[in-house]
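Report on the following structure.
In this view, the complex is presented without one of its protein chains, the others remaining in place.
Entry: chain A
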Amino acid sequence: MSKGTIHNRDKFLSHIADRLGREQKTDVSRPDWKYQPQWAVYQEKTSDELCALFNENSEEKGTHVLETTMDQLEETVEYVMKTYDGSPMVATDDERFAEFGLTDVFDKNNVHIWDAESGERNIEKAKQANIGFLFSDVSLAESGTIAQFNDRNIARSVSLLPTTYTAFIPKSTIVPRMTQVTARIHKQGGDGENISPYINFITGPSNSADIEMNMVVGVHGPVKAVHIVILDA
């Protein structure tokens, strides 16, 4: 993608500065905020406590939570496949599946691994899938949320199109809340690094309360959600 374009900016910004009664600003330092309550939330919690909170808050949002060890991970995955209707299934193209010893169970059960080179066919596979498998990059104890830094291989469709999404949550990825993730992205931005083009915080299945305030799940995205919490730490 080539560099983009900007239209009508100078006049627009100059008008804003006029309205604010001053010259246009070219340098502003963000102040040290007086109020920063976000940092205090769950700061005293241990890793075990954060994990328990993550599980509890996931369940509160209708997510099925399974806690497992590395030794029992393959067995847990087989259980999820059986419980949530098995094939067809799809997974992101993520090295962590191999690192966590999941290559064999995926091969054995014909899980389609996202292949960016094969283009649109992947979307069709994800649309048809009963289950989509993905890793959570950072997991939020406060709300039972997974955060994914998507790119062309860690495809966003895998969490969005299948009937059920199943996220692998290494316990070591669990942090108190969104504060820790956004601080990390802020640092990346400040260091001049390119951030992921699609950073997605997901909390349970898609839902709506638009008809007489009745809560209904699966409006556009997944109908069911499963979190497999791996006790890796």
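List of remarks:
The criterion applied here is as follows: a residue touches a chain if its C-beta (ideal position, glycine included) is under 8 Å from a C-beta of that chain, and two chains touch if they have at least 3 such contacts; residues count from 1.
The definition used in the following text is that contacts and distances are computed from a predicted model.
Of "CRISPR-associated protein Csh1", "Translational regulator CsrA", "Nitrite reductase large subunit NirB" or "Iron-sulfur cluster-binding protein", only "Iron-sulfur cluster-binding protein" is the UniProt protein name of the chain excluded from the display. Residue A:Ile123 is the one among A:Ala52, A:Val65 or A:Ile123 that touches the chain not shown. Touching the missing chain, out of A:Leu102, A:Val138 or A:Ala155, is residue A:Ala155.
The omitted chain makes contact with chain A at the following residues, 1-9, 11-17, 19-21, 24-28, 30-31, 33-38, 40-42, 57, 61, 114, 116, 119-120, 122-123, 127, 140, 142-143, 145, 150-152, 155-157, 160, 177-179, 181-183, 185-186, 189-190, 194-214, 216, 218-222.
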